[in-house]
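In this view, the complex is presented without one of its protein chains, the others remaining in place.
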Amino acid sequence: MAGPMKMRATLAGGYTDVRVLMTHPMATEQQTKGQPHFIQNLTVKVNGKTVVEGQISQAISRNPVFSFRLSGGAKGDKIEVSWLDNKGDTNKTETAVA
Amino acid sequence: MRAIMGSAALALAIFPAWAQQSPYADYQRMTAESAPIELFELGGEELWKRKQGPKSVSLEQCDLGQGPGELKGAYAGLPRYFKDADRVMDLETRLLHCMMTLQGRSREDATKRVFGNADSPSEMELLSMYVAGKSHGMPMRPGTSHPKEKATYQLGQKLYFHRAGPWDFSCASCHGEEGKRIRMSELPVLFKPQYARPLMATWPAYRVSTSSVVTLQWRMNDCYRQMRMPEPQFGSDTTVALITFMTVNAEGVPYRGPAIKR
Partner (left out) sequence: MIVKRRGLLKVAGAMGAVLVAGLLKPVAALAATWNKEAFGSKSAADALNRLGTSGAEANSGIVIEAPQIAENGAVVPIEVTSRIPGTTSIAVLVDKNPYPLVARFDFMEGALPFVKLNAKMGETSDVRVVATAGGKHYVATKEIKVTIGGCGG
């Protein structure tokens, strides 16, 4: 069961700053003695359109925090970030650009 | 973790003026900007609002010093004297008080698991993150005028220098001289405001080395463990006195937390 996920999207100078926090153990092979548990895919969408596709590994820190920048952007744009881990668990969060 | 550069060599190479500018300034700034703090604040908020205990009541009417349910600035005003308990309390002892009085929980029940871990922070840890977050940016002004507040400060001061245990340690054994460190961590001299301030402004915190939330009650408990002394009771006069001593020494510093630590 996925833990809390939180995101903030704010207009900066000419771009939209997106900061997303996710709860996940991101447990390595070494830590789990061969049964790693980590997020593998990350997708960022703006108003339903995919703009970033991320593939990440067990070398990303526990409880990952990512920052992205979107070109332009306007107040109210709908940003969605979703993840999928190596066990098939998923989570997602949405926010409007402030 | 395998071979890292030899601490001594690294120290000499990079930190000729040890106590001046921290070599970790960039690291601390960048981690602060991308710390998962809010996740724990959210967890604490949920617990604050959750009905628990035999009375099936939330903590929302808990008086942390600014009035029932008033969270803004509450952490910045702690520790302080509370008339209803007739003692000085820090955040965690006050939360425990509310769990017992408002929610009707027994001390045993409420303190069953006060310190959590990476997989599962404790209730106290999450609540501490949430409440402390509501004081972000505000100057820390613990109570100092009430006679019991003064007495608590003095007890804390005595305890800071009191040597005991099989190794004859006191807090001052490690935190008593400027320019000292353990491996790569600087040891702040907590009876001097210039060192107490940046430290007390950053608790509770998310600790990256253990991926867990740490609070001041935990820190007191763990320091006593490291000094090979008996485990202090959660919220005991000892722990509250030490926390009071250090917080008063830091008086006036804008609260920067909840923070992120190594």
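Note that the chains are named A and B in the order they appear, and that numbering of residues resets to 1 at the start of each chain.
To be clear about the criterion, a contact is a pair of C-beta atoms (placed from the backbone, for glycine too) under 8 Å apart; a residue touches a chain by one contact, two chains touch by 3 or more.
No experiment lies behind these values; they were computed from the predicted model shown.
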{"item": "Contact set of subunit A toward the excluded chain (per top definition)", "value": "1-7, 15, 23, 28-30, 40-41, 43-44, 46, 49-62, 64-72, 82-84, 88, 90-94"}
{"item": "Positions on subunit B contacted by the hidden chain, ascending", "value": "1-5, 7, 10, 14, 23-24, 26-28, 30-31, 33-34, 42-43, 45-47, 50, 112-113, 115-117, 119-123, 126, 182-185, 208-209, 211, 222-223, 225-226, 260, 262"}
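Convention: only the chains that are shown with their structure count from here on.
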{"item": "Distance from subunit B to subunit A - Cα centre to Cα centre, in angstrom", "value": "30"}
{"item": "Residues on subunit B engaged by subunit A in the complex (per definition of touch)", "value": "34-36, 38-39, 42-43, 118-119, 206, 208, 211"}
{"item": "Subunit B contact footprint on subunit A (complex, rising order)", "value": "3-6, 19, 21-23, 25, 61-65, 67"}
